[in-house]
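This report concerns only the one structure given below.
The other protein chains are all here in position, but one chain of the complex has been omitted.
Let's turn to subunit A:
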């Protein structure tokens, strides 16, 4: 019995086999660690009581990483499973009950060697992404050291998007990565905060993944735009979210004569005013 009908088939199979091994290694290297950060932020700079907390996740490996809120990560995972299941009212209710609220619905993917990031976010029903080269962000590594959460850390400073940051990194975890877009230090960032402490990321957990994560790519088709265009689209949505719904085929019929739309828009504008302290100022 011939195992391979021809020599060329044998080579082809060998090629496929080697390709599978190399791809598996590449994927294995992708996300080997999970770092958990607690983000504390003050969304209204005029109100010290507007401080909020959220758990953020960084999946990282030798060359790549993905950062998001824990809520968004869970929501995406659950929705992915839901899409593959039979759609019944029970499964829909079950899915909704498992989803926790998040204020951050973005992903930040980093290519650590090149210090390039890819930012992805959904606005209404459209998926947008932009790339950003962060190699121009320079760190000033200072001699000061201390201990944070059991790690020996060293101080570093940088400026990004209108804020001055102080970071504490550890060479005990030699991964040049950190929360949000921050990267490029000779060790994982354990804590980073802007000088006014409006945005503070602090490591609360770090572990090696028993099973490295392979499939983290989104099923959605992202429309690539530049950062300025993305901001423009987001601003347009913020100014009039009701009109943005209309552009995606959803319409709201307001009760006539009661000024319902005006009331909703007034309330929205009031809320927007309170959200005056984004992480990126420029």
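Basically, a residue touches a chain if its C-beta (ideal position, glycine included) is under 8 Å from a C-beta of that chain, and two chains touch if they have at least 3 such contacts; residues count from 1.
Everything below uses one rule, namely that contacts and distances are computed from a predicted model.
The listed options are "Acyl carrier protein", "Polar amino acid transport system permease protein", "NADH-quinone oxidoreductase subunit J" or "Secreted protein", and the UniProt record of the chain not shown names that protein "Secreted protein". Checked against the full complex, the one of A:96, A:146, A:196 or A:229 touching the unshown chain is A:96.
Residues of subunit A that touch the chain left out of the display are 79, 82-83, 87, 89-90, 92-93, 95-96, 124-125, 241-242, 245, 248-254, 260, 263-265, 267-268, 271.
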